[in-house]
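One chain of protein is taken out of this complex; the other chains stay put.
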Amino acid sequence: MTDHISKKKFMEELRRYQKGSVTRRHFLGVTGLGAATAVLGSTMPGLRATTAMASDIGDRVVLATWPNYHDEANFDMFTDKTGAFLQVNVFGSNEEMLAKLQAGGSGWDVYVPTNYTITTYVEEDLIEPLDLSKLPNYDPAAFDPRFSDAGIVDGVVYAVPKNWGTTGMAINMSHNGGKPFTSWKEFFDRTMDDFSGRTMVHDYQLTTIGAALNYHGYSFNSVDEAELADAEKLLIDVKPHLFAITSDYQPAMRSGDAWLTICWTGDGKQLSTDIPEIAYALGKEGGELWSDYYAIPKGAPHMEAAYALINFMLDPEVNAREVLAHGYPVADSRTNELLPEEVLNDPILYPAAELLNALEFGAAATLTDPNRAELLARFKSA
Amino acid sequence: MTQRLRNWLLVAPAAAWLIVMLVLPLSVVFVFSFGERAPSGGYVPAFTFEQYANLPARFTAFKNTLILAPLGTIMALLIAYPLAYQLAVRTSQRWKTLLLVLVIVPFWTSILIRSYAWIFLLGGGGIPALLASLGIEDVRLIYTPFAVLVGIVYGYLPLMVFPIYVSLERLDKRLLEASADLGAHPATTFLTVTLPMSISGIATGCMLVFILLMGEFLIPALLGGGKVFFVGNALVDLFLQSRNWAFGSAVAMMLIIIMLVTVTLYMRLISRLNVQRDDAQLM
Partner (left out) sequence: MRLYAFCVYVFLYTPIAIIALFSFSAGRSASQLEGFSVKWYGRAVNNPFVMDALGNSIFVAFVSATLASILGTLMAVGLQGIRGPVRAFFDALIYIAVMIPGIVIGIATLIALVTVFDVVNPWVASFWADAAAAPKLSMGMGSLIAAHTMFTLALVVIIVRARLSSLEAALSEASADLYATPFGTFRQITLPLIAPAILAGFLLSFTFSFDDFIIAFFVAGSETTLPIYIFSSIRRGITPEVNAIGTMVMVASLILLIIAQLILRGGAKPKR
């Protein structure tokens, strides 16, 4: 760790702290005493963060995240431990998060951007570089770089990995003779046939347009105008047959109102655990491979609480509970050591290599491409 | 202090408020509607009619709004009028207040929560399950235009009941008795006395509900499953998803123009009806 600061800087910080212009947390963090205390604390259970000590992070923290993405018990535990209550705001797309941050004053302390969006946040100066001394639970060596690299832009760590996953589909197999679908071709063709009125797609340009592009055998990330035009035509044709356009598709799949949906790994895992007829499948044409990160937006109102929350969520034990609740794979080897064998061998979380190889990471260009944004809006208002 | 100066001083604070918080924002929307989308979203100054030329891309949203808003208004009127009549004319003084309050009480829970209750009621486990047990299978209600219509009628019913109730309450009951005494058929009495006398209430109620429906966004979003799109939804999408402020401003300008035209025409019509009624009374 890089706790070493010059003697001069230390004295400056000490004076600032004595004058009261910085909080104790800041002082401890900057000077490295925080890390020392944390190490001391973790080795001596009696010294572990008591409410009294933790109270200087304030009594609240605001998290902007995705649907069905956490173990609520972990939040309760965080509140018990630190005294800070969580407000969880749920979003349906990265565009929505970006729009809220661009308009200013989102009020969030922590948010969960996806790999391909982080460079844009950095360019737009909307993301805080992380002070790793406040995240003792972050150990870069423990992470698979494939799912942690996107958090580092120009050598600066802006975001730390939460979990990764794939974008495929969930199908209620009782309406397909007990078999899942295997391709996006089937997904859309059957929607216009015997699955009419039973299919959902995301309210999200990347995955919905991506799936339509995959149907035609194009890249998930295409911004080519002719290819997008083909995708649009498909989507407009499919629209009358859709049950809903929503990124929160679990309730309708659970109630049986809908039979088929574009789906993320964890939702597929949660659904198939509770309802065995629901299967999670990847399209053989391809799809999205992604990784989500914890990050702090510029100007977060409760900065200390934000660090405390991220650090808490990175604790391997906490993270393992998260995995058991949300059903997404994590790139953290320390967490994986704590997980039962069947989770690590679950084909939903860890698809077969040939399926995985067909997937693509989202491209930053799709986030800001005006044609893709307008295409989705036209599709929804059609 | 002259009277003129005094009047000006009285008007000044509110006028300043309206100029800063209404005229300025609308002017910004007007200016932005001629601009362009910034590369990563937002607005860059320009002078182009491109955004207006692109308006047909939101044709369906305008069409949905212009069909469902009047339809919702009329349905709310049809449901509200008999109730208002019952309360104003046929209910004893004792029960009146209580029954009237019962109409507004649901209004005090957030429209969000009430709409969510409708998601449950209209979803597979609610009314369709009830119908299925009666032998009517496979009814799909949630995420349809019908669900949106139910939601908006439900949401705005009290706004329709109240003005109609007030206008009927003011109606002199002796007129109804006189009409009946003179041997008029109840239907004739209703058409010649009651209905004309309550026109002002109907007009107010319809206008309130119509204005709110034209800008509706929540109910279609919650009960329409992202498929039943109003102009309001298109606007939210443009500002909160595709971040195209210029095009969003053009859509907003179009909505304002449609509102100005329809509401002004509507007011003309109503005032003409009122004039006719006044003439009739004079005769």
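The letters A and B name the chains in turn, as written, and every chain counts its residues from 1.
Basically, a contact is a pair of C-beta atoms (placed from the backbone, for glycine too) under 8 Å apart; a residue touches a chain by one contact, two chains touch by 3 or more.
Computed from a prediction, not measured in an experiment: that's the story for all the values here.
Summary of contacts with the chain left out: across B:V23, B:I67, B:A132 or B:L191, the touching residue is B:V23. Among A:S93, A:S106, A:N311 or A:S381, only A:S106 touches the chain left out of the display. For the options B:P13, B:P56, B:G135 or B:G183, the residue in contact with the chain missing from this view is B:P13. Although one chain is not drawn, its touching partners on chain B can still be listed: residues 3-4, 6-11, 13-15, 17-18, 20-29, 32, 43, 79, 82-83, 85-87, 90, 97, 99, 101-103, 105-106, 108-114, 116-118, 120-121, 125, 154, 157, 211-212, 214-218, 232, 235-236, 239, 245, 248-249, 252, 255-256, 259-260, 263.
Across the interface with the omitted chain, chain A contributes residues 59-60, 67-68, 72, 85, 87-92, 103-108, 248, 250-251, 255, 301.
In the analysis below, only the chains that are shown with their structure count from here on.
Per-chain Cα centroids separate chain A from chain B by 39 Å.
The touching residues of chain B, when paired with chain A in their complex, are 37, 39-42, 57-58, 60-61, 123-125, 140, 142-143, 225-227, 229, 233-234, 237-244, 247.
Residues 93, 95-96, 98-100, 102-103, 120, 123-124, 197, 203, 205, 239, 242-246, 252, 255-257, 368, 370, 373-374, 376-378, 380-382 of chain A are the ones that touch chain B when the two sit in their complex.
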